[in-house]
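Have a look at the structure below, then the notes.
Every protein chain of the complex appears in place save one, which is left out.
In this document, chain identifiers A and B correspond to the written order of the chains, with residue numbering beginning at 1 in each.
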Amino acid sequence: MRELELYFGPQHMGMVGNFSITLKVEGDRILQAISNPGYLHRGFEKLMEYRTWIQNFPIVCRMNVVEPDSMEMIYAMGVEKLAGLEVPERAHYLRSVYLELARVGSHLFGLWAYSNMLGFDTVAQWAMYHRDLVLDLFEELTGGRVYHIYIWPGGVRRDFPKGFKDKIVSALHSIGGCVPDYNNTFFENRLFYDRAKGIGKISQKEAMELGAAGQVLRATGMKYDIRKIQPYAAYDKVDWEVPIREEGDAYSRILVIRDEMIESVHMIFKLLDVMPEGPVYHRIPNPFKWTIPRGDAYVRIESSRGELGLYLVSDGGDKPYRAHFRTPSYPHGLIILERLLKGASVADVGNIMISLYVVAPEIDR
Amino acid sequence: MDRNQIKKWLESPGKMGHKYSLWAVYFCTGCGIIEIPPVITSRWDAERFGVLPAPSPRQANLFLITGYVSVKTLKAIIKTYEQMPEPKYTVGFGSCPINGGMYWDSYNTIKHLDKYIPIDGWIAGCMPRPEAIFIAVTHLWTLIDKGMAKGYVKYRENYGRYRENQEKALGKLEWPRLFPIKDENE
Partner (left out) sequence: MNKEFKQELESIFRDITVNITDDVTPVIAAAKPQILAILRFLKDKGYGHLAMISCVDWLKEAQFELVYLVSAYLKGDNEEPGQEKITILLKTRIDRDNAELPTAIPVFENAEPYEREIHELFGIHFTGHPRLLPLFLEREYKIPPFRKDFDSREYVKEVFDKIPFVEDKE
């Protein structure tokens, strides 16, 4: 059979995000897949070198549009580590609640993308509506639906408004109340099972070789979660579990995402119960004159897609000398995707890509 | 439908037809795409305004350019735009296509998108709210009604200069010209 070259994306119905894959196919089989990123490259890390420490906050959150909050968090953590800032106790809890809300929203978006791509339109509509409930909370808290800039070096920008706790609880109850419906129509649906079972299978050894993290690794049975192994914010203050699966295929990855979402909802309830009172931020120096002593720092957190790291260098000036983000989609989208697509069928390209939970702007930066 | 509309429908049914069924290209050009799924699903429901995503640019007549445009994306945008059948309308969504937005000093993003393809309207803000899309759509209706959404005509007439700008940003373009280029001096 003749070997053909097939361009998949960026303008393609099966593609979520501005990303493209070049496929060498023979009939329906993929012989070779080449990821082709760069459609969203803005040179963030270069732009950050031109802006002061505080001016960078609006920039960093735009790096991952689906979950901007973990980007704020990691940059704030990097600045705090370099400058030696302390964070008040209550702010740790507020950060955790906020990040978990963002995780729920982000997973619902992922659920939308996956179900929409597979043709489960009902589930897609529900997921998008439920994500909007989370966005409404963010809007009340910060004024922005998508970009919030809530986390700040030395704490958070403001405390939760009056009655906000009840709103979180009621929004999460209406999301959690629909989990049985999601199960019936999507997760335990035979049609979905047949589409996703055994697709994009990766073994734990291979995932470790290729630098995987997040759901891709947890779906192969390793409880690798930065929130557990190197706790930040208030994740060590409450009791929670890291959901895992053993199979390592697309089906188990999406089930890990579902279980994580449920775990996050429970975690928010627990955090809200034990949250202490007190101040929510420590004053930072005058941002126009703020300089940070020479040095470098590496911090990492668990974003909704896996291990997110930041290597931040200061040369003693008022701007970062160098910032480099380790984004979870980077190894997933560039090496693991290429590896998993080899030998797969063309119809499964979108399936595998979305099940790896790749967000294109995170790769390109 | 009110009485005034009947006259319009009888006079130019084609125009009224495409005005009320704007099919948007399914192309995620930037971070603005995050607001498109809420808009096309049940809560904001863009179908009330006749807007739905189309699977291919050949069947679409509305191009929402959602967010910043990097040089590599510009190439894809021009290709997609040239594939769309006329009449076609383009709307720049977000601050970044207008003047670069917060990426005004980035070496890899396009600052003014209307230097490369014609734009019929802009939605400012980062991120614009879903309501802003509906305001833009209703504005676009007015522009179509008055015959002012003529970006595609402008593109045809000034194709030489657009192509020149595109080649300045992207280098030599490997696809053939869409229209014959008239000599400017004639």
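The rule we apply is simple: a contact is a pair of C-beta atoms (placed from the backbone, for glycine too) under 8 Å apart; a residue touches a chain by one contact, two chains touch by 3 or more.
A quick note: this is a predicted structure, and the numbers were derived from the prediction, not measured.
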Original post:
Out of A:266, A:282 or A:322, which touches the unshown chain?
Top reply: A:322
**OP:** Could you tell me which of A:100, A:132 or A:364 touches the chain that is not displayed?
**Re:** A:364
Original post:
Which one, A:25, A:47, A:250 or A:267, makes contact with the chain that was left out?
Top reply: A:47
Subject >> Identified contact with the non-displayed chain, of A:153, A:309 or A:350 >> reply: A:309
**OP:** Since one chain isn't shown, list which residues of chain A touch it in the complete complex.
**Re:** 37-38, 41, 43, 45-47, 50, 208-211, 213, 217, 222-224, 229-230, 296-298, 300, 307, 309, 311, 313, 321-322, 324, 326, 330-331, 334-335, 364
**OP:** Write the list of chain B residues that the hidden chain touches.
**Re:** 70-72, 75, 104-108, 110-112, 114-115, 118, 154, 157-158, 161-162, 165, 168-171
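One rule holds for everything that comes next: only the chains that are shown with their structure count from here on.
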**OP:** Calculate how many whole Å lie between the centre of chain A and the centre of chain B, each centre taken as the average of the chain's C-alpha atoms.
**Re:** 30
Original post:
What residues of chain A sit close enough to touch chain B in their complex?
Top reply: 10-13, 15-18, 38-43, 46-47, 50, 58-59, 62, 65-66, 109, 112, 116, 124-125, 128-129, 131-132, 135, 144-147, 360-361, 364
Subject >> For the chain B and chain A complex, residues of the former touching the latter >> reply: 25-31, 33-35, 37-38, 41-43, 55-57, 68, 70, 72-73, 76, 79-80, 102-103, 105-109, 126-127, 129
